[in-house]
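Reviewing the structure listed below.
Apart from one protein chain that is not included, each protein chain of the complex appears where it belongs.
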Amino acid sequence: MYGKIALEEAWAIPENFKAYDVSSLAPKGVIGDDLIANLLDVHGTRLTQMDSNGVEMMVLSLSSPGPQGVTNPKDAEELATLANDRLAAEISKNLKRFAGLVSLSMHDPAQAGEELRRCWGDKTKGFVGVILNDYQSAGEDKNIMMFYDEEKYDAFWKVAEELGAPVYLHPREPTPLIYDEMWKARPWLAYSALGYAHRIGMHVLGIVTAGVLDRFPRLKVVIGHMGEHIPYDLYRIDHKLNRARFPNMPMAKDKLVRGYFGEQLFVTTSGHFSTPALLCAMQEIGSRAIMFSIDYPFESIPNGCVWFDEHVAVSNRDLVDIGRNNALRVFTRLADSEGVHGLEEKGPRECGVGGLGLKKEREREVEYGLYNRDWDKRLERR
Amino acid sequence: MYGKIALEEAWAIPENFKAYDVSSLAPKGVIGDDLIANLLDVHGTRLTQMDSNGVEMMVLSLSSPGPQGVTNPKDAEELATLANDRLAAEISKNLKRFAGLVSLSMHDPAQAGEELRRCWGDKTKGFVGVILNDYQSAGEDKNIMMFYDEEKYDAFWKVAEELGAPVYLHPREPTPLIYDEMWKARPWLAYSALGYAHRIGMHVLGIVTAGVLDRFPRLKVVIGHMGEHIPYDLYRIDHKLNRARFPNMPMAKDKLVRGYFGEQLFVTTSGHFSTPALLCAMQEIGSRAIMFSIDYPFESIPNGCVWFDEHVAVSNRDLVDIGRNNALRVFTRLADSEGVHGLEEKGPRECGVGGLGLKKEREREVEYGLYNRDWDKRLERR
Amino acid sequence: MYGKIALEEAWAIPENFKAYDVSSLAPKGVIGDDLIANLLDVHGTRLTQMDSNGVEMMVLSLSSPGPQGVTNPKDAEELATLANDRLAAEISKNLKRFAGLVSLSMHDPAQAGEELRRCWGDKTKGFVGVILNDYQSAGEDKNIMMFYDEEKYDAFWKVAEELGAPVYLHPREPTPLIYDEMWKARPWLAYSALGYAHRIGMHVLGIVTAGVLDRFPRLKVVIGHMGEHIPYDLYRIDHKLNRARFPNMPMAKDKLVRGYFGEQLFVTTSGHFSTPALLCAMQEIGSRAIMFSIDYPFESIPNGCVWFDEHVAVSNRDLVDIGRNNALRVFTRLADSEGVHGLEEKGPRECGVGGLGLKKEREREVEYGLYNRDWDKRLERR
Partner (left out) sequence: MYGKIALEEAWAIPENFKAYDVSSLAPKGVIGDDLIANLLDVHGTRLTQMDSNGVEMMVLSLSSPGPQGVTNPKDAEELATLANDRLAAEISKNLKRFAGLVSLSMHDPAQAGEELRRCWGDKTKGFVGVILNDYQSAGEDKNIMMFYDEEKYDAFWKVAEELGAPVYLHPREPTPLIYDEMWKARPWLAYSALGYAHRIGMHVLGIVTAGVLDRFPRLKVVIGHMGEHIPYDLYRIDHKLNRARFPNMPMAKDKLVRGYFGEQLFVTTSGHFSTPALLCAMQEIGSRAIMFSIDYPFESIPNGCVWFDEHVAVSNRDLVDIGRNNALRVFTRLADSEGVHGLEEKGPRECGVGGLGLKKEREREVEYGLYNRDWDKRLERR
């Protein structure tokens, strides 16, 4: 599919690695040849791969945990500002192909709002939303976890809603405290295999059940990894959030968690290239609530794109909505006609979807059914 | 789901039964108590059942085969005109709940276009589209079958496109000739169990592959019964309509049958209340190409509605699109703000979808997960 | 479906409530009229509801957390022994309809093995497996969590494998420590809506990745709630358990978590009556790895059975496998021809599956397609 938009794509500045050493995530050969080089790069290998895999636009964000991993408020705020300025500088070199999410320190909700306003005010900076990497760490031992369903954060949500800036909630590692208790003896489960989804899933459900989306009805929240297992459990979640048992739960009494999806809550496919999971999510929350993403460079661009372009068994229309159009409806600045990115909704034909042979060089003739793509290769396995 | 729209709903006038005796379709007890009474009724039992099953609007059409079963052109034209006038008279008594499809003799494409214009001109008649019951019978022995992919019918399609009138292609019984050859020894297969879909499926694919939808790109065609098995076979159909093998096939060389669904080709759920079939259709042609329908009185209204409201496992948004909103996008007169029906698109909450306990009498509190609906009934099986 | 077997069904003795007060789980009206009475009951309301909902066999187990919630080893062991003897006494009154899971204190793996042997030795006690309610609490402040992927527990797993006793891993509440840190401000998420699955999901994946199933290749482990969201995340879990990154992870290097499902790892439908989740699980782990369960009395019997019998859109064969036959293959004592329960595998017809009208009173005639079940009710909504 041509014209794809990818939303959860990491980028880093060297200062970012002070808060979190990513080298442990990636011994050579595990995630590409050089994770750090890939994180620092924008216009080189990254763009080349976008070109050859039908990715028109990447929305970049500072690699996790970013300011959320910095316990000192001043240091966290300075990291956010530094990262935002550096990202704006990179993006502005190629606004047709790149956009960005604003990083924020969440120690002080008012300051977070101010930094967001500063970045948002100038469209040419190229920002289209916010990234928050799960809880804000605080305390000398890094063990204090600040969650954004606490009342004081309404000051921040108010600004995000007012500006129309969608907030992407991204996972991060456990605190030392939790890590010691449960994850230390099984570190392989503590991160992306399981723990990431546990923590961010609880956080986003905390925000929803705290009534944040009710108080700010135009606010949009996005989560990755096919919804951090929430779509699969949605029946049980709604069934068990029984108001007779929990009369003090602040979420609107006449709503279900299910009801926010597609309106204020959205998921992306980042790092979870599973067709059964995607089909399940479509049945539970609907294709309008799902957006394509890769999670580069922690995932391979061709891997995510080959899956999406050729393996996913959904209708043409759903494919282009998930691959492109839904992102324009959620991250509206991408499509802002007075804006800098200037993207427009497209149909299946414009995106080359439907008919595996619908290739640019032979546009007037389509052929269907070639899983082993090229006709002249049908006698040998690729 | 409140606010459903049903599109393939039969109605009859006594004169209709001259062409085709429906009593054989329905010994007492097979389809309700009295099929003929149910066909003749509009504002009685039919409306009562619509009320109690969340059907806001029924689009009525003369029971198959209608004029298509009349071999004499003049008789066929007279039957069409009579039926259209009688239907307009019935509908106009309750335009908020009923609309109609225009019946046409298809012996003479120009006359068909004229009759369509006559009915379409006055919005208060309540017509929103056309019904054609498969091939037009002709010849003394009823064995001539006239199909609308023949070139001369372009004169008719042109009018339908110009007026914006969607055309519903409905199945009918075999000709005596075909009936004798293949179906006579196994009559149970000749009608709705199998033969209906065979004949109308070939007819609609004939129209598509003849290039009718290419020549009239704003024309919309609708078929019932979850697509007459076409969605399930779509991969194979497109794969086998190989242009190298069939260079003279008129359909646009750069299109697949798949590509017309959701744009010019739509299906309804009439009489095929199968969740696996619906899920398959959603994967192949997308939820935007599917619309709810019942096929009353050949199907039971509660049967179709209980299936759709409670058994279908699709997202809230897809349910209301399939149950209502898609119909307003295809049959645009239903939603015409200057029109007589005045229907509007609705969201899941307005339609009471999501949360089985979302009932009018206790609107402020929802509960999820009650397959055995009422709380006080959860200890006994209904 | 007649002949269903339900596997995660709670029962209690008054002494059980010392470790955990369930009344908070169930204000009157939330889960039936009287949760405690329902937990204590076996042969009364419970059996009556089994009869009227097609449940032939319930496998009972002491309500969570049972001995796992008792920090003092001696007290925990005494509670287990007491509960096992009481359960055997109840079950033995009706071995055709009830079986049991052995409760165990897990403070001392050797003692756990001995208690299991004691209960297992006499088939007339009716035990067919083991229940472990997540981690074993220990320590004065209840904050020590003992997980069974620790090496010392091999002594227990060895006995379970030797005896052929499948082990059901059931969730429980958080420790005070974890509760304080993360869940206290949002208690509605701490239990069945989310936290249950988080904790037991980590625990079972800990056991699998620790190589327990490799060291004991005939051992079978069962988890409820449609797999505690693991099936949905299975692609990502396997993808991220990268051996190059985690060379010390003990699980066999030539296996994936996916590969254990259906062989040594099984899920039940308890308390998660979601058709999209079931379809996703079937695509990821296969129907042979899934077994029906209700989670009574925390869930309503008719609610679970109406969902399973009438709403689930799977093939006849899969339905009876999931509803009955798979349980006989996993919990083999249920089917032991020399055993006391004497259950046999059945086909769709024997279970009344396929054709909603296939009812005992009119066995020679079937009818299909009646979502609104009885013919004489097809004109009114039930």
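Labels A, B and C are assigned to the chains in the order they are written; within every chain, residues are numbered from 1.
By our rule, contacts are C-beta pairs under 8 Å (C-beta built on N, C-alpha and C of every residue); 3 or more make two chains touch, one makes a residue touch a chain.
Fair warning: this is a prediction, and the values are worked out from it, not measured in the lab.
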{"item": "Contacts of the hidden chain among displayed chains", "value": "A, B, C"}
{"item": "Touching residue (missing chain; options B:L39, B:A277 or B:L334)", "value": "B:A277"}
{"item": "Of C:A112, C:V314 or C:V330, the residue in touch with the unshown chain", "value": "C:V314"}
{"item": "Per the touch definition above, residue among B:N53, B:S192 or B:N316 touching the missing chain", "value": "B:S192"}
{"item": "Contact footprint on chain B, counting only the chain that is left out", "value": "25-27, 29-30, 145, 147, 149-150, 177-178, 181-182, 185-189, 191-195, 197-198, 201-202, 205-206, 209-210, 225-226, 229, 231-237, 239-242, 244-246, 249, 271-277, 279-280, 283-284"}
{"item": "Interface residues of chain C (partner: the chain not displayed)", "value": "235-236, 238-239, 242-243, 253-256, 258-259, 261-262, 279, 282-289, 313-318, 348-349, 354-355, 358, 363-369"}
{"item": "Residues of chain A (touch criterion as defined above) contacting the omitted chain", "value": "29, 32, 45, 49, 52-53, 273-276, 279, 300-303, 305-307, 310-311, 313, 369-372, 375, 377-382"}
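Everything that follows uses one rule, which is that only the chains that are shown with their structure count from here on.
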{"item": "Chain nearest the overall Cα centroid", "value": "A"}
{"item": "Distance from the mean Cα position of chain B to that of chain A, given in whole angstrom", "value": "41"}
{"item": "Separation of mean Cα positions, chain C and chain B [Å, integer]", "value": "46"}
{"item": "Whole-Å gap separating chain A and chain C, where each centre is the average of the chain's CA atoms", "value": "35"}
{"item": "Set of chain A residues in contact with two or more other chains", "value": "235-236, 239, 242, 279, 283-284"}
